[in-house]
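The complex appears here without one of its protein chains, the remainder shown in place.
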Amino acid sequence: MSYHPSMIGLDGLAALIEALSVDGFRVLGPTVRDDAIVYDDIAGVDDLPAGWTDEQDGGRYRLKRRDDSALFGYAVGPHAWKRFLHPPLLRLWRAEPDSAGMKLTAAPEPEERFAFLGVRSCELHAIAIQDKVFLQGPYVDPHYKARREGAFLVAVNCGTAGGTCFCASMNTGPRATAGFDLTLTEFTGEFLVEPGSDAGAALLARLPQRAATEADIERARAVSERTAASMGRHMQADGVHDLLLDNLEHKRWDDVAARCLSCGNCTQVCPTCFCTAVSDVNDLSGATERTRRWDSCFSVDFSYIHGGSVRPSPRSRYRQWMTHKLASWVDQFGTSGCVGCGRCITWCPVGIDITEEVRAIRGG
Amino acid sequence: MAKPPRKPKLAVWKFASCDGCQLSLLDCEDELLAVAGAVEIAYFPEATRAVLKGPYDISLVEGSVTTQHDAERLLEVRRQSRRLITIGACATAAGIQGLRNFKDVREFTSVVYAHPEFIETLETSTPISTHVEVDYELRGCPIDKHQLLEVLTAFLNGRRPNIPAHSVCVECKARGTVCVLVRGAAACLGPVTHAGCGAICPAYNRGCYGCFGPKETPNAVSLAPRLVDAGMDKTGLGRVYRTFNPVADAFKKESERHGT
Amino acid sequence: MVPVPFRIAKVIREIPGVYTWHLKSLDGKPFVYRPGQFNMVYQFGVGEIPVSISGDCREPDTLVHTIRAVGPVTNAMQQLRAGAVVGIRGPFGRPWPIDEVVGSDLIFVTSTIGLAPLRGLIHEVLHRREDFGKVVVCYGTRGIDDIMYEADLHKWRARFDMHVHLTVHSAPSGYRGRVGGVVAAIRAAQVDWPSAQAFVCRSETLTRQAVDTLAGLGVTKDRVWVTLERNMQCAIGLCGHCQIGPTFVCKDGPVYRYDQIEPLYSVREF
Partner (left out) sequence: MARRTINVDVLARVEGEGALRLVVDGAVLREAELRIFEPPRFFEAFLRGRSYTEVPDITARICGICPVAYQMSAVHAMEDALGIVISPAVRELRRLLYCGEWIESHVLHMYMLHAPDFLGYDGAVEMAADHPGIVQTGLAIKKVGNAILKLLGGREIHPVNVRVGGFYRVPAKRELGSLRDDLKRALEASLGTVKLVAGFEFPDCERDYDLVALGEAGEYPFNAGRVVSNKGLSITPAEYDAHFEEYHVKRSNALHSRHVGAGAYLTGPLARYSLNAALLSPLAQQAAKEAGLGPTCANPFRSIVIRAVEVVYALDEALRVIDAYEPPDRPYADAPLRAGIGYACTEAPRGMLYHRYEIAEDGSILDAKIVPPTSQNLPSIEDDLRSFAPGWLSETNDRLRHLCEQTIRNHDPCISCATHFLKVEVVRV
C-alpha cells in the first residue's frame, strides 16, 4: 500500500512526540549530554539538540555549534538503539533452593513500548540485522522480541554526513527506505514526513500538517543526494567477503594488532554486534541470579575452553571481529554485519579505521 | 545442595595499607550480616576482638610487605590459610607505598621522621605474591565491594569468580558514558586498565587513572600518543602509570618507557 | 531460556575423574533428543557447561551424561551424589547424520572421553543394525585404567555383527589386548574404504591425524564426521562465543562433515 507524504512544522513535531507519549510509548531520541549527542528520554522538542552538529574522525568526536537551529543536523553519536532493544545488562532468571531441589523464576520482560525518534538509515539497517539475528533464526531471543515488538520507529534522513560515515558504500543510506513507521526529512523549521507503515500513517493523520508538494519531495531527495556526496569515508565493499577469508594470514593483521588496544570499544558501540556473556552470581542465602551482559570478542575469555583461549593474541581477536563483521556475517545471516555508521572508527580510542584496514588488505 | 557441616573460617589480615579494602567488607551494609552468617569470622581485628585459632579456610590479605617482621608474619598467615586471596592494589601490586621502590628509602625516612634510626623498614614494598603463593588476586584501589562478595561466594561455592579481566571501556560503554578520551575531555587509562570498578571516573567526567591495574593483554604503547593528545606530558605519563599499582608489570614498563 | 530441573538418579564412576549421571526430570516428562546433540548442564550456584548426551535416545526417560572433571564446574559436579538436582537446557545442536549413512560400512574412531558423544550413536546404529554394513569401533586409551563404558564394550565385543578394536597406548606386561595407537587400529579395520563413513571424536590435533590415516585408506573427507568444541554460553547461536568463521558450533554443529570444516580448522587461532 502506498502512503502520502505531508509537511509538518515544529508544532507538528511537538505534536508527534506528544501523541507518542499519549499512546503510551516511552519516547527516546537524541539529546545533548556530556558534550555529545546521546539517545535518551525525550519529553519534547526542547530536549532535541537544536543547533548542534558533530565533527568526527578516527578516535575523535567534538560537538560544534551550527549556524542554524537544525534539530537533526549531525550524524550518529556514541549510542546505538541496541542499548534499548538489546540492553547491556539484563537479568535472566533467579534460582532458589526449595524442597524439590530448586525453583527457577525467569525475570519478567518490561512492559514499556519504545518509540525511537531520529533513527538514521544505517540504524534502520542495523536494527533489521539484529532482527535477523534474534528473531529470524531457529531460535528467537525472547528478550529482544519483547522490546522490539511494538516499537515505533521515526526515522530521519541524514542532512549531514559525519566524518566517519560510509553508509553510501554499504548501500545502507543515507536515505531511509524501509523498516520505519515514519521518516522525516528536515528543512529549516519544517519536515517532510513519509509514512512507512499503517501505524505511521495513522499517527501522521493526527498531526497538524499540509500536503507535501512535488517540490517538497524533490527537495528531500536533494538533501539525501547532497549527504551521499559528502560521506566522510568510503569502503570498497564488493568482494570483501572473499578478500578477507582469503587473507586470514595477511601481514596487515600484525600491523593492526600493534595498534589495537583490544579494549573492545568498537564492539560495544557497533549497532549490530550482539555477543553476550552470562554470569551467575550467588548471594550468601544460596540463591543464584543469572545476568547477561554485552561481551566482546576482544576479551581473552570470550573464546576460553578448557586448557586456554582459542584466540589468545590481539591479532586473532581483531581478525575475528573484522572478518565476522564483513565476511562470515554474510554466511551466517545473508547480510553484511556492517552498516557503515562509522562508530567503530570514531569511538576507537586509537582511531583504527575499518575502511582503511580493508584498503590495506586489498592493497596487497 | 548439602550444607557443609561447619561454617568456613574467614580471616582478614592487614599489611601496609590504608584499611580501605577491608573496610569494603564492613561497607557491605546489606550483606554483612549474611556474610557473618555464612562464614565464621575467625580473625578480623578491625571488626572484632574475638580471635579464633587457625587454620583458616579463607584468608583475605590486604596490604603490601614493607618490613622484615611482616614478611615473616605473612609466611605464618600462608601456613594457616587453605585459600589466600589478596585484596587490593597494595597486596597485588605494592600499592602507593611501592613508590619507595624507585627511590632511596633512607632519604624517604629522613623526610618524614626526625629519628630515622627508630624506623625499621625494608627498601621495597612488595606484593604478597612475591613472598607466598596466592590463590586469587582481587584488583582495585580500593577493591569493589560487589567483587569482594563475588569472590567470597565463588570460593564458598567452589566455583571460578566471575571477575572479567577485560578493559574498563567495556564497563564504561555498558554504563552509557560518552568516552572522555574521544570527546577530548580527559586522558583516560581505561583502555589498558582492568575492569571492576564499573568505570567510575569517566562517568564523573575524568579519565581513569588506572587504580585497578593493567587489564589482560594491555597495549599501553599504542595508547600513549592519544594520552599526549589529551593533554598528558611525558612526565605525566611516567607518573600516571606509577601510582597505585607501581610494580604491576605492564604499568611499570610503560612508566619506565617514559623515563621515570 | 531457563534450565529445567533434573534429579541425579545414579552416579557411575567410569574411570578416575570421569563419571556418568543418569538423570530424571522432576516433572517426569521424557527428554527427546537425537544422538550427537548436547545439553547445557547447570550446577546450582556453580556454573553451566555444554555436555554431550551419551545415552540411548530410545530411552527418553533417562538422560545420560558422562563428564570428565577438568576444571571448577566439572570438579564441583563430581562431588554431587544421587538425589542432587541439576538444571538442564537442551537438547541443542545438530545430531550425527545417521540417515545419510544408511547402507554404508561405519567406522568409529575415538579415544578416552571421546567415546561419550559417540555412544548414543552406536546404540542407535545397533538398534537399526540392518540399515548398515559393517560396524567397527576403534577405541584407544592411554592405559588399561582409562577404558570407559567397559560394560558396553564388553557387550559390543560379544556381538557377531560388529568389531571393537580396543587399543591401549601402554599396558603392563601380560596384557592380552591390543597395545599401540589408534592409527594402527584403524588400519586393522576391515571395511569397504571407498564407501565407508567415519565418525571421529578426538582432540583437534588427533582428529587431523585420524582423518589423514582414513584418507590414506580411501575414506574421502566428505565421508568423515567430527564434533567440535568451543566456548558456549547460550547454546542457541545468540551469544557469539562458539563461532569458527561462518559457523556457530552450537547450532550448526557440534557435528560437522570434515571437508566442510577443514578450511577453518587449519587456520591458527581462528
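Letters A, B and C name the chains as they come in the text, with residue numbers starting at 1 for each one.
Throughout what follows, contacts are C-beta pairs under 8 Å (C-beta built on N, C-alpha and C of every residue); 3 or more make two chains touch, one makes a residue touch a chain.
Note that the coordinates shown come from a computational prediction; the quantities given were computed from them, not determined experimentally.
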item: Visible chains that the absent chain touches, using the contact criterion stated earlier; value: B
item: Residue in contact with the excluded chain [from B:Tyr56, B:Phe155 or B:Tyr209]; value: B:Tyr209
item: Candidates B:Asp19, B:Asp135 or B:Asp229 - the one touching the absent chain; value: B:Asp19
item: Touch residues of chain B, complete complex, unshown partner; value: 14-24, 26-27, 29-30, 32-33, 36, 41, 44-50, 66-67, 69-70, 95-97, 99-100, 103, 105, 107-109, 111-115, 118-119, 121, 141-142, 144-145, 197, 200-201, 203-206, 209, 211, 236, 239, 243-244
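The working rule: only the chains that are shown with their structure count from here on.
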item: Chain pair, B-C or A-B, that carries the greater number of C-beta contacts; value: A-B
item: Central chain of the complex, centres being mean CA coordinates; value: A
item: Cα-centroid distance, chain A relative to chain C, in whole angstrom; value: 41
item: Intercentroid distance (Cα basis), chain C paired with chain B, Å; value: 44
item: Inter-chain centre distance, chain A versus chain B - centres from mean C-alpha coordinates, in Å; value: 37
item: Multi-partner residues of chain B (at least 2 other chains); value: 1, 157
item: For chain A, residues contacting two or more additional chains; value: 97, 277, 280, 282, 286, 313
item: Chain A partner contacts - residues on chain B that touch it in the complex; value: 1, 31, 34-35, 37-38, 149-150, 152-154, 156-157, 162, 164-167, 169-170, 173-179, 181-185, 188, 190-192, 205, 215-219, 222-223, 226
item: Interfacial residue positions of chain B with respect to chain C in the complex; value: 1, 157-160
item: Chain B-facing residues of chain C, complex; value: 44-47, 71-73, 75-76, 79, 84
